[in-house]
Structures are given as C-alpha cells and as structure tokens.
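Take a look at the following structure, please.
Only one protein chain is missing; all other protein chains are in place.
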Amino acid sequence: MPLLEVENIVKTFRRGGGPEVRAVDGVSFSIESGETLSLIGESGSGKSTIGRIVLGLEPPDEGRILFDGQDLTAMSPRELRALRSSITAVFQEPYESLNPRMTVEAIVGEPLRLFRRELSAAQRRDRVIATLEEVGLGERVLRRHPGDLSGGQQQRVGIARALVVDPRMIVLDEPTSSLDLTVRATVLNLLRELQERHALTYLFISHDIATVRYFSRSTGVLYLGKVMEYGPTHELIDEPRHPYSVGLLSCTLSADPDVSVPAQRLEGDTPSPTTRRAGCPLVGRCPVELASCSAAPVPLMPISPTRSAACLRLAPTEVVA
Amino acid sequence: MTESRILQVEALRVAFETRQGTVHAVNGVDFDVRPGDVLGIVGESGCGKSATLRAIAGLTQPPGEVTGGSVRFADRELVGLSRRSLRQVLGKDIGFISQSPFGALNPILSIEAQFRNVIRAHRRATKRECREIALRALTDVGIAGPDRVLGGYAHQLSGGMAQRVVIAMAMVHDPRLLLADEPTTALDVTVQRQILDLVTGLIAEAGRSMVLVTHDLSVVAQYCTRVLVMYAGRPVEEGTVRQVFKSPRHPYTQALLAAVPRVGEEIRGLSGGLPDLIDYPVGCPYAERCPRATALCAEEMPAMASCVPGRAAACHHPLEEVASYAAS
Partner (left out) sequence: MSPLARYALKRILLLPVMLFLVATFAFLLVTVLPGDPATLIAGDFASKDALAKVRADLGLDQSLWHQYTSYLGSLLHGDLGESFFTGSSVTDEMARRLPSSMVIIVPSLLVAVLLGTAIGTLGGYYRRKPVGRSTSVLISGIQGVPPFFLAIVLIDLLVFELRIFPTPTGMLYASTQRPPERTGSVVVDAFLAQDWGVLGDVAAHAILPVASTGIFLASYFAKTVRTSVTQALSTPQIEFARGCGLPERQVVRYALLTSRTSVLTYIAILFGVMLGASAIVEVVFSWPGIGGWALDGVLKGDLPVIQGFVVVTGLIVIVAYVVLDVLVAALDPRISY
C-alpha cells in the first residue's frame, strides 16, 4: 500500500476580487513508502501548492489525501496535529524559513517542544545534537544564529529541523534551488543518505530536471495545475512522450558542450493561470494540437505499463474515436 | 594585435568597504574579448563574477569601488572615466542587461517613454522617430504586437516578454559588446531557452561580442565560445568551452564539473567554504579545499599560466591536459 495517496485534489485561489486561479486542477498521485516522487514544473504549475496541501498548510477544495490509509481531509484538527510530525518539510530559501533571532538549537528543538513533549530538556538537547551531527553540522553550531551560517549550512539546519521528530515523509520544496552547485551536490547526497538510513519517503518538488533525474525514481510533470505526464524518472526524462514534457526537456541544457540541444521547443510564455480552458492547458503552445484538444478536459491515461500521459495524441485509439 | 580585441581587462580589482573591513571582491582579473566571442564568466556566489562585470561597465555601486587595473574598450580606457564620458559609451557601444527584467524597467513610465529616453540618450529623434525605432527593436527581439507592448507598462508583461523588452532597449543603439549578468536566472526554463537563443543569435548575426556572467554551467556549455572560471575574486581557468569542460586543468573547475548531476554518475560536492575575503590569503585561495594542495600552495599565489594563447590555469599543480581537447 502506498504511504501517500493524493486523489483528484483541486485548489482554487481568488486574490482580492480578481479572477479565479485554479492552482491545482485535479491532481492524483501516490508514493510508496521509502520512495521519492518528483513533481516537476515551471512557475505557476501548482507544484508548491500541492506540497503545501500535502503538508496540511492549505486545505484542498476537493479531493482526498490518504496518508498511511487515513484520510487527512476528513480528520479533525486535533488528529491532524498529531500527524504533523509524520510529514515535515524543507523549503527553498533556508534563510527565509529560519527565524533569524533564534539559535540553531532553538530552531531544531522547536518541533520537539511541540510534538515530543514527553522529552526533558536534556533529552531534547541530546536529540538536537545527534540530528545536527547527522546532517554534518555537529555541536559547534548550537549557539549560532542562521545569519552566521553559509547557505549550505542553513539548509542543513532546515533539514535537521525536518528530521528531528523522526518523520515518515518529508516534502522537499526546491531544497537546493538557492544553493551553489558544489553545495547543492553535498546537500542532495546528504538527503539521499538520510533517506536510506531512515527509510524516508520524499515528495521532491523542483524545476530542475538534472536534479530530479539524479534524485528520484518516479516523476510527474505538471503544467498549469494538471499532471501532463507521469512515469519512472529515467524513462520519462530520456524519452518524454507528452508534447509539454518534450518541450520542457528540450529546454533543459546539457552541461556537456558536445551534447547539443534539440531544436524542438514550446512557443511563447506560459499563459496566465487565470485563463479558463475547457480542454488541454497546452492548447495554443502545442506543436501537435488536434481540434478536439480544446473541447474537453484530457484525462491522464496509461500509455505503457509504467507510464501515463494526458494527451489525445498518445491515447489508445478508442479514446480519440 | 590590439585591433582584434574589443575589450581588454587587466589586473582589475574591486573592493567593498564594510564595517568589518575591506572586502576584496575582485582581486586581479585579466581577460580579452575578441569580436564574435561569447565569453562566459562562471563561478559560485562570492566569486566576484558580477562585480567584475559591473566594474567593466562603470556600474560599481558604493560602497564598492574599482581599486585598480584597467578596462580598455576599443583602445579607450574606461576605468576612471567621469560618469559623463562613460555615459557616451554605455548603451551606445556597450549594452548592459541584468538578472531581473522587472527590476530593470521603470514601473511608472510606459515602455514607450522609457524607450524614448534610451534612444534620446544617444541621438536626436522626434517622438515619432523614437516610436518607429522602438517598434523595429521590439520586432527584432521577436515580440509580436509591439504596438501593444509600447503603450503598456512593465507589470503588464510576462517575465519572458519583459526580458525581451530589456534586451531590445539594451540593443537599440546596436552596441558592439553586450554585458549580461545572469540574464535568464529569474526565468522559467522554456523561456530561458528562447531568450538565450535570441541573445546569442543577435550577437552572432552582426559579429558583436558578449560577456555572459552565470552560475549555470549548462548555459556556458551550450551558448558560450569561451569561458573564464572564477573563484574568490580571481580567475582560476580560462579557455574555449570544450577545453575547459572536457579537460579542466584547475582542480576547482574539476570540482565544479563533478557537481553537475549526470545520468548514471555520482555527483560530488565541495566541503568547506570560501576563504576570508577581508583578510585575503597569501597563497592560492582554493588551497584549503583542494585535494592536490601542497605547502607551496599556501605560500604562493599561483599566476594564470598559459601555454597556448587564450588557455590558462592558475594552479601550481594543474591537472594533466587531455591531448584531444588541447587545441579545440
């Protein structure tokens, strides 16, 4: 049984009387325990909103979220609170997500104070030190403030804070995007080690395809709040099938000067998410568009035993007919 | 010899006065740009790449200051020029684009008014002439419906459109050299690709040159002809993109390349951090993190040693060159 199952969640925002934005528009996926699922997409794809919904920071308008078989959307606030320590998060900007006035000890110890009240102060401190050592920082940073640390160290503090309560799952929302290349590599490797050691389940949210390929087993490609394509990461990235995935991946530049970039790409910018569309969100930018694409929503359909895509071009023939 | 170089930077130094002391952000940078070159300056945060670019354009903001060296553009010294004289060159012979397109545009003036100011900074033109020039410039950067864009304001544009407008403004006087600081970092990947294709296309078209500052090795790999790798305010390696990427000679370049996620390969990061930029080390600034470092490295700063013109590394113990890439 998967650890996390997300079924058809929808989230709509309306900012100050403006038009409605369907940030998440019927997204479903599941993650097996101990695995990593990546959600990849450009800005406005809804990937971060999905992360916030899974974390319980936003309630979905529709849909269900099953964690270990329990429906989070049907839980009382008290039950949800108890689950808070099972799903934790690491965010993009380490500095912004850490209170600059708190010491590292207070930051990492805070989740323990909230969720492990039975611990004494000394036990808590031991636990904080052990966790800091695990993320490669150790006791010497205890009294430091986030501002005294480098970007990589700050993100390690963020990881320690997520790890200290022994979660089963961590939502990683662009955890390495603001880090330098050589620091990013050490943080990614750390996250992989921790996953193996603690059998952690990761929901990895990113816009960086190279990182996703390095990091995760399966991947969902998001565009304007919908899953365009889903499958094993290496298959999907090496041989994308959905026109959006193809376009997105063709824009991913190789760091090898001998590997040239394919010519095909998407035209234009991502349209405003406020525009309502009846059919496929890619209509207008798609190079292989059909007339029927704009008529009705295109569901995610299996295109091989391991993969699925939301594209009429790829659908089994009976669906198109 | 000098004719073939459009830009010559020599021993450039930039320092920032802070309460803790003088931060040596750029510590002696040398490089040349020839017509047609797209030179990538690559490095991690704190390596001085942006400060170098700003120093070239005379855009160093206080408390920063160019403390030494020379920047010759078409045989004219730019360091020490008054803002008034510098202004004759900027925007006309040298174009400048920065990271955030929305930051670069004035939020209160219409795009047309901003274009007019940019055009009139270097030539006399009536309102109507300005409009025509602007329309042509916008069409050249691939904007369909330039009329609508001209009448509008920055906040009405998407990120990609705004960066196109910025490029159109920076290129409106047909500069010979374009300086670009992370021009696509703030943009989505699909848009990044379009913008880079556009800019490098415009450069190649007319034999112009470009200096592109970026932290993204793949941008350098795909769009630059030459590359300068910087670390702690100093250049550590220089060469053609294939030379440097396929056969790095400096251990830092090697570490940088090893941190790029690749299929079927483990990535390696670097532990430790930058040296103190206030109390700058006497020896190689990379020595503390370098697996090849010896006692010599801590004592003596390695100079950029070149065996072939345009190919150099600042290392006492450089990596062996892979023969097949030496000349490419």
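Brief remarks follow.
We just call them A and B in the order they show up, numbering each chain from 1.
We adopt the following convention: a contact is a pair of C-beta atoms (placed from the backbone, for glycine too) under 8 Å apart; a residue touches a chain by one contact, two chains touch by 3 or more.
Computed from a prediction, not measured in an experiment: that's the story for all the values here.
Although it is not drawn, the missing chain touches B when the whole complex is taken into account. Considering the full assembly, B:R87 is the residue among B:R34, B:R72, B:R87 or B:R262 that touches the omitted chain.
For the chain missing from the display, the contacting residue among B:V9, B:I41 or B:V118 is B:V118, taking the whole complex into account. Across B:G95, B:P146, B:G283 or B:P302, the single residue that touches the chain missing here is B:G95.
Subunit B meets the missing chain through residues 54, 57, 59, 61-62, 83-84, 87-92, 95-100, 103-110, 117-118, 121-122, 153, 155, 166, 169-170, 179.
Operating definition for what follows: only the chains that are shown with their structure count from here on.
Computed from the mean C-alpha positions, the centre of subunit A lies at a distance of 32 Å from the centre of subunit B. Residue ranges of subunit B in contact with subunit A, taken from their complex: 44-45, 158-161, 188-194, 215-219, 221-222, 241-242, 245-246, 255-263, 266-271, 273.
Subunit A contributes residues 42-43, 150-151, 180-189, 207, 209-211, 213-215, 234, 238, 247-248, 250-258, 260-261, 265-266, 269-270 to its touches with subunit B in the complex.
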